[in-house]
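Since the structure comes first, as structure tokens, the remarks are kept for the end.
All protein chains but one are shown in place.
In order of appearance the chains are A, B and C, and numbering begins at 1 in each one.
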Amino acid sequence: TQPAKTYKLAAIFPGVINDSDYNTLGYMGAEAVKKDLGIEMAYSETVAVPDIDRVMREYIDQGYNIIWTHGGQYVNQTIELAKQFPDVVFIAEGDAKPAEMPANVWFIDRNFHIGFYGVGALAARITQTGKIGYIGGLTLPFSYAEVHAMQQAIKDSGKNVELKAVWAGDFNDPTKARQVADTMIAEGYDVLVGSLNNGMLGVFEAAKATTDKKILVTAKYTDKTSIAPDNYVTSLLYDFVKPMKDIVGKIQAGEKGGYYPLGFDTGVSLQTPFKNVDPAVEEEMKAVINDLVSGKIQVVKDTSEIK
Amino acid sequence: MNEFWLTIISYAKLILLTIVPFVLAGQGTMLGGRTGIFNVAQEGIMLVGASVGFLVSFLTGSNALGMLAAMLAGGLFGLALAYFTTHLRMDQFVIGLALFFIGVGLSTLLPKIIIGVTLTPPLIPTLKDIPIPGLSQIPVIGEIFFKQNVLVYFSILLSIGLWWYLYRTQAGMELRAVGENPQAADSLGVNVPRARYWTAILGGMLMGLAGAYLPMVYTGTFTENMVKGRGWLAIALTFFGGWKPDTILYGALFFALIEVLAYRVQVLGTAIPYQFLLMLPYLATILVMMFSFRKARVPAFLGQNYDREKRAL
Amino acid sequence: MNAPILLHMRGVSKAFGSTQALQDVSFELRQREIHGLLGGNGAGKTTLMNILFGLYRADAGEIFLNDQPIHISGPKDAITHRINMVHQHFLQVGSFTVLENILIGAPRKNRWNNRYDAEIQKIRTLQERFGLEVPLDALIEDLPMGMRQKVEILKALYRGVQVLILDEPTTNLTPQEVDALFQSLRVMVQEGLSVVFITHKLREVMSVCDRITVLRNGRNILTLDRKEASEEAFVRAMVGESMDMSRSVIFAHAGQDLPAPAPVPLLRLEGITTAPDEGSVALKNVSFEVREGEIFGIAGVAGNGQRELAEVVMGLLPVQAGQILLRHQALPHPDSRRGLKGDFAYIPEDRLHDGFLPRATVAHNLILGLHRRPPYSNGRVIDWKTVHARALDLIAQYNIKASGPEDMGGNLSGGNIQRVMVARAFSAAAPVLVAHNPTRGLDIPSMDLVYQRLLERKRQGQATLLISEDLDELMLMSDRIGVLYKGELLGIVERPAFEKYTIGQMMSGIRPQA
Partner (left out) sequence: MKKSNGLLKIARAVLPYLLAVVAAFAAAGVFIALMGFDVFKAYGTILFTSFRTPNGFVQTLLKFVPLVLQALAFTIPLTAGKFNIGGEGQLLVGATAATVAGIVFAQLPPILLVPLVLLAGVLGGALWGLIPGWLLYRFGINEILTTVLLNFVSFNLVNYVCTGPLRDPAAGHPTTIAIGQNGWLPMLINNPPLHSGILLAILVVAVVYYAITRTVSGYELVATGANPRAAGVFGINTRWMFIASLVIAGGVGGLSGALEVAGVQHRLIEGMQHNFLVLGLIIGLIAKGNNLAVPFVAFFISVLEVGASAMQRTLMIPVEMVFIVEALILVFVLLSDLVQKRVS
């Protein structure tokens, strides 16, 4: 009823916006909001955990009234602050609906596991040695969920392949990731599924450095063809343009909070056409992906520990 | 060749691949220490080396230039350390820490300024293995030792060379004298400041190269803080390497073995949480020091500054 | 014989921070002469020669060699002019062999190998010529002082010298070894060398030198031919008018009429035996007692267990056998807190390492070891008011040259550091004092002050264990002197039966025949 008030968006990123990865996606989302919705936007890079509360408050001081924290490490403090500033809207990200959700919080659930069913199905079909390696950063709930989803896919594919999950201990240490990947290759794993940020680069280098056999790699978030054209298969693409435009739009329409799960309908997709994969597999996978998107395949979100 | 040998070979290659940054940084530390200069800025210098090395080879498209630049940058840090300690006689640890801070800052600042925002990751081609004609044909041995990248060869030859220089030549004997008792060396006409300068600079260059190794071989790109404590491990290595080139090489092999095995255990599957496997290199280092540290013969003058006209207080 | 002048230093001045070490000093050296350079501590002897050898850079002055002005900017230059120096504290690499120590910096055709056959030959011939037998492949740190000095001389000869400087070469030698050294000096002079011989011991100078130059407070007072001068002349020159001789212990020869100690033993060592470990001499079954009002002297060549003895008495060094009794009470051992408890005071031999806090204030230094007891503290909190007052008092009493109690220890001169050591020890007023080379680095007036304080203690019936490498000092102050050799107490002589050469014999390990 009252005239739509003007909104200013502040986006806060855990890493540098030019990582051509998770932060870049966020940056593009924020840019889109700025361009397409004509909303004033400012952002902060590499905001450390101890600083997040301060940075959010500084933005609020400056009259920003939509605060988006683009990372799971911020979710708790974002919600805490939301309670203190009811007329500022907060957008938080995480992997499971938080226990308490103030009315002025939008929660983006990243639902990584759904896409990883597809990755698993693909990996099962392209491994020669029958050994698939999943390289994660840390044993976070979403990582477990990803691995379980892959297991579900492998089971459904009826193929007899082994899936091994290992952890580099860090999503952003390419050197460690490289060493893990080297080890897996030495142990005969020929398909490496990366669920890392900067670490991904180490996995690709390991694959490139292997000359005596062909190592295939899948990645996450963005198209990484250019890094290793001969080893790259696909990537589980994410997108924050549509989600952010949706949410900010809703905010403008007066919807101050809500739950926003990411999925195939919001821009998540398995990058096609696959690289370095024979067309037959490409065909099989089309069906799988369709069933996924249509919801015919229900991917179980299982965050229990991997033994 | 059967499965077993293939595994052996690939692990042996991995170990050699892993020792390089430790050997380079360790020998660099040892070299400075031999004239009494105790560099504690490795972590920072390696970061700068990684950053500069990556940037230059990214801009020029030449890894050789990149490594050269990394060594130059490291050399500058060595020069600064030598100047502040040998010339201005300031505390080596304090200056070392200051250089470490500057290194950390510069390493992330430079890429931001020079490359800025790109939407595809800036990548450089990593170093290719260079098979040594003939030798690389030898079964197993050839595969392991003579199909490596240039820096693996370099770090091993460097260790041998340094050992020969320090223990088989008069020049090296005089250099060691500087680190043991500079006043004695000085009173016999050895140019102590010169020795301290060049060892500190060359040491810095080696650390810079050690840093450059990470993007050049492991990752093809620079990422913030990518050295992740290897600089500090190099100092530890130098201590339990007894400040000797040969034992430092063995020490590095031991390190690499631990690292590689830690990952292998994880891949083969184990009840031990991976976080504890990742602690292994650090814990093993401490463990080894418990038994080797007292015995390690440290250069007598390590960490001190020599002033001809000042009597030791 | 007036041989031509080989070397001439003219108008040399040098300042270290505030101290003017040398003020317009001139010095000339004739060919084939042994020239004594005489002066108290801190007179500038070492500084002058360090300048000649290029270790210190002179603020002013010039040097002529055979009437040619030469410029020496570092030892390298000095060596090329065949000037060489044997330092007071040997400059040697302990972990290297004798051979390596000689060859450091020696010019070679090919510096990229370590085949030293030719060099070894050359060294052997030198050793024969001057009778300097040393095993070339022995590690320096394993050699006794006498040997290490030979190495030092070999280093000089190997590089070919015409001017050889010896800085207090006799400090660590027995009278016998001293004679031997003087022998080889004479040989060298016959071979055409000229020798500068630094010392503050008059008798030595008189026995070997052809000419003698005396320095005092950085000025050269006089240069005389030995023949045409008397001891008194030199003493005057060294000490200066400043000092009031009448109250002086040194010149009053107070030793003779010291009050005899009471026969009551205060400190007693019984069969003390310590474990041998590298770098230190083991004490072997050492027993003696120090009585009330007694000064018990320990003589011996440096490094024969003096340090170990002092540390055992202070409870720092564990023993394998034997015990220490204070007033017939066996003391717990080892017990590094012994000093803290107030019965023992200590003047350590190595003041810089064992006694001094360069990075703390003079006040901090003056209460080290006394800091847990009144008046300085109640055991928990330090009463800095009192500390400050006392510090000012001590600084005045012992005329310690410092800007005040808050002055940093590092700014003090060696002599003043020693004064701090002494002031601290005497202010503890402990029944037992272990004084190791208490006058090292002190000029004669301050030396005298220490002696006066020692006599005061004596009168108050306190016991003093006086360990010294200066035999004259021991014979002047002690009631009895025990001689240490390789950790054994070879014998005890009683005043007035002191006799330099018999004590010297014991110092070199020859037992007195009972």
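The rule we apply is simple: a residue touches a chain if its C-beta (ideal position, glycine included) is under 8 Å from a C-beta of that chain, and two chains touch if they have at least 3 such contacts.
Note that the structure is a prediction, hence the values are computed from the model and not measured.
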Omitted chain's touching partners, listed by label: A, B, C
Candidate in contact with the missing chain, chosen from C:57, C:115 or C:353: C:353
Touch criterion as defined above, residue of A:8, A:57 or A:131 at the omitted chain: A:57
Contacting the left-out chain in the complete assembly, out of B:64, B:109 or B:141: B:109
For subunit A, residues in touch with the removed chain: 42, 44-51, 53-55, 57-58, 61, 71-73, 75-77, 80, 84, 93-99, 110, 138-142, 169, 303
Absent chain, residues of subunit B that touch it: 40, 88, 90, 93-95, 97-98, 101-102, 104-106, 108-109, 112-113, 228-229, 232-233, 235-236, 239, 273, 275-276, 278-279, 282-283, 285-286, 289-291, 293-294
Interface with the undisplayed chain - residues on subunit C: 314, 316, 336-340, 346, 348, 353-360, 364, 367-369, 371-372, 377, 379-382, 384, 409
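Convention: only the chains that are shown with their structure count from here on.
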Pairwise touch network: line, ring, star, complete, or other: line
Whole-Å gap between the CA centroids of subunit B and subunit C: 45
Distance between the centres, which are taken as Cα means, of subunit B and subunit A, whole angstrom: 36
Residues of subunit C engaged with two or more neighbouring chains: none
In the complex, subunit C residues that touch subunit B: 16, 53, 55-57, 74-76, 79, 85, 87, 91-96, 100-101, 103-106, 108, 111-114, 155, 352, 358, 410, 414
Sites on subunit A touched by subunit B in the complex: 16-21, 24, 46, 133, 139, 164, 166-167, 169-170, 172-176, 178-180, 182-187, 189, 198, 201-202, 204-205, 208-209, 211, 224, 226-227
Residue numbers on subunit B that touch subunit A, as the complex places them: 7, 10-11, 14, 17-18, 112, 115-121, 123, 126, 129, 214, 218-221, 223-224, 226, 228, 259-260, 263-264, 266-269, 274-275, 278
